[in-house]
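Quick one: structure below, then a few questions.
A single protein chain has been removed from this complex, and every other one stays in its place.
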Amino acid sequence: MDKIRFFPPHEGISLSDLSGRCGAEIANPEFAGRIITSIAPLWRAAAGDVTFAAARKALPDLRNSQAGAVFVTARLAAEVPPGVAALIVADPQSAFALAAAALLPSALRPLPLTAEAGVSEAAIVHSTAVIEAGAIVEAFAVIGARAEIGAGTVIASGAAIGEGTRIGRNCDIGHAATIQHALIGNNVIIHPSVSIGQDGFGYAPGPRGMIKIPQIGRVIIQDHVEIGASTTIDRGALDDTVIGEGTKIDNQVQIAHNVRIGRHCVIVSQTGIAGSTTLGDGVMIGGACAINGHITIGDGAQIAAMSGVASHVPANVRWAGIPARPLNGFLRDVADANARAFGRTGKTKNEKDGEEQ
Amino acid sequence: MDKIRFFPPHEGISLSDLSGRCGAEIANPEFAGRIITSIAPLWRAAAGDVTFAAARKALPDLRNSQAGAVFVTARLAAEVPPGVAALIVADPQSAFALAAAALLPSALRPLPLTAEAGVSEAAIVHSTAVIEAGAIVEAFAVIGARAEIGAGTVIASGAAIGEGTRIGRNCDIGHAATIQHALIGNNVIIHPSVSIGQDGFGYAPGPRGMIKIPQIGRVIIQDHVEIGASTTIDRGALDDTVIGEGTKIDNQVQIAHNVRIGRHCVIVSQTGIAGSTTLGDGVMIGGACAINGHITIGDGAQIAAMSGVASHVPANVRWAGIPARPLNGFLRDVADANARAFGRTGKTKNEKDGEEQ
Partner (left out) sequence: MDKIRFFPPHEGISLSDLSGRCGAEIANPEFAGRIITSIAPLWRAAAGDVTFAAARKALPDLRNSQAGAVFVTARLAAEVPPGVAALIVADPQSAFALAAAALLPSALRPLPLTAEAGVSEAAIVHSTAVIEAGAIVEAFAVIGARAEIGAGTVIASGAAIGEGTRIGRNCDIGHAATIQHALIGNNVIIHPSVSIGQDGFGYAPGPRGMIKIPQIGRVIIQDHVEIGASTTIDRGALDDTVIGEGTKIDNQVQIAHNVRIGRHCVIVSQTGIAGSTTLGDGVMIGGACAINGHITIGDGAQIAAMSGVASHVPANVRWAGIPARPLNGFLRDVADANARAFGRTGKTKNEKDGEEQ
């Protein structure tokens, strides 16, 4: 792969330095001075690359690896070929993520589009807006009255920041994104074409059609949140819509008015959360789920992809299916459906596949 | 909540005035001169706020309310605390919506982004386009040849209006929206990043791949329609795609070519409607539904969230599920699934939750 085009390799970090940063131990100290310049997947990693192997299914690739170094668990260390440096660590994937961040720091934030510094002459910034020194506002971006943009933040070309909206420091607001009626913390990444803070979907049915209910709440987004492309987050009706610290939201997620999402949650693409629902901390929701309004999902609950959650979910459970229910019951139903469709002889394999859902 | 930042309170409307506008009766005439300046939810409403209580589950908050006034049904009026003005009305939510509109008129339409009047010098307007006096075209908007924009309409920054497209009066076209091949009525709100009028998805399979079928229809959007962020509406293939008067469409809805939607329908987020399907008037479709192509959904039909509608739906029914079927049958199946998953002892509670779906 032509990596140079987008992410040039690092000038080099020694394995002793790199393993130290990631909390790993070099199995063979001879390799401590080896220089690493980039990252690659296990099957393709070459002399200058660091990679990782986390599970036994990686064994065939690990045994043939020609990587410069590989993060592995102690259990897999004996399988690392002689020329490859084994970096022993409890969680190889996390160590790899830290090494990758050290080797390719430019990949941790979106690349700038216009490569300008400061406020572009081709941007429109209202005279009452406050742009801290060190912020970048690219061409064709629009910053409304009384908006505030923190130092180190990049407002990409074509983005709009509405009246009174506050964006913290070291944030990235993607191309063509629209952020209104929002207070956003620090180190937040918002990808292109995201819409935040538009009216929630609120009407009162009346004799001559629906009456629009004014939506006067806000969107509060705490630090270290990442929000994927084309995701939509409505502002609150009378209260606020809140996204907690460190929560990661994928592409094309819909979050309705008054939803409150806790800290360090993960919400995968195309999931929708209806109005006034509350998620605790550490909740994980797979892709393409529909979450009912006015319910609560407890801390640490995990919802499998394509589930329909109609009612409250306790903390720390794993639920799946339409309607969402405990994973075991769901898997039995999946196995039954597969058995009917494939015939009993095909059942065992398909039960196993079902568990991956 | 820091309401001032986005929606400053009204200078004040007396309860006699406000109740008159909303068709409500002040239970205790002593309160007729009380001044109301803003709106709030029941649990947080303070002296200057009007709020509402529509259902018995609001009783605990109602009994503790410190609101200036509360819209209630006659049945709940006795529960209003002595210092709070009870405004008696048949439909408290609708009355509240009207009061909110009177108190916060700026919340009925999206706020402008660049606070400019007229056509921005930083917009591109084709010499043959017609912009009525009183329309606003913000910076970085693009208006194509022969397009028409009515008085009172705001084309937000970064929006594009294609060649020949007509937008009526008092409309709002959101930031980065793209409107092509469309005729749009009056008082239409289109939120950011909406795409209207691009090619429908039409191909004829051929021996050397798919042959693109030219899509020459239009999109017709009638008066008082509202369309949520990132919704996509394809233009017709040979006929038109039509959205009827007063219909409200939420975020991330997909409407394919030749779909015809009646008047005063509600379509919740992430629902998709396949090509050439027709919806009657007053149809309500929950979120995350998939509606088959070439079918008809009768007037007043209601489809629950996350349903898959494969075949024609009669008027005035309530259907749910995948495949969509009458609600009672669906709820029995949900109860069965829950009973299997939770065990019979958990059944009653979960049946009840299922009904909220």
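For clarity, chains are labelled A and B in written order, and residue numbers in each chain start from 1.
Rule of thumb we're sticking to: a residue touches a chain if its C-beta (ideal position, glycine included) is under 8 Å from a C-beta of that chain, and two chains touch if they have at least 3 such contacts.
Treat the numbers as computed from the prediction; the structure is a model and nothing was measured.
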Among B:Gly162, B:Gly185 or B:Gly244, which one is in touch with the chain left out?
B:Gly162
For the full complex, which residue in B:Ala24, B:Ala40, B:Val142 or B:Ala341 touches the chain that was left out?
B:Val142
From B:Glu116, B:Asp172, B:Glu226 or B:Asp240, the answer for touching the chain not displayed is B:Asp240
Hidden partner chain, touching residue among A:Gly202, A:Gly228, A:Gly298 or A:Pro326
A:Gly228
Missing-partner contacts on chain B, residue numbers:
124, 126, 140, 142, 144-145, 158, 160, 162-164, 176, 178, 180-181, 193, 195, 198-199, 201, 203-206, 209-218, 230, 232, 234, 238-240, 252, 254, 256, 270, 272, 274, 290, 292, 294-295, 308, 310-312, 321-323, 325-326, 328-330, 332-333
For chain A, enumerate the residues touching the unshown chain of the complex.
1-3, 5-7, 39-41, 44, 91, 93-94, 96-98, 100-101, 104, 107-108, 110-115, 122, 138-140, 156-158, 174-176, 189, 191-193, 224, 226, 228-230, 245-246, 248, 250-252, 263-264, 266, 268-270, 287-288, 305-306, 322, 334, 337-338, 340-342, 350, 353-354, 356-357
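Assume only the chains that are shown with their structure count from here on.
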Length of the line joining the C-alpha centres of chain A and chain B, rounded to whole Å
28
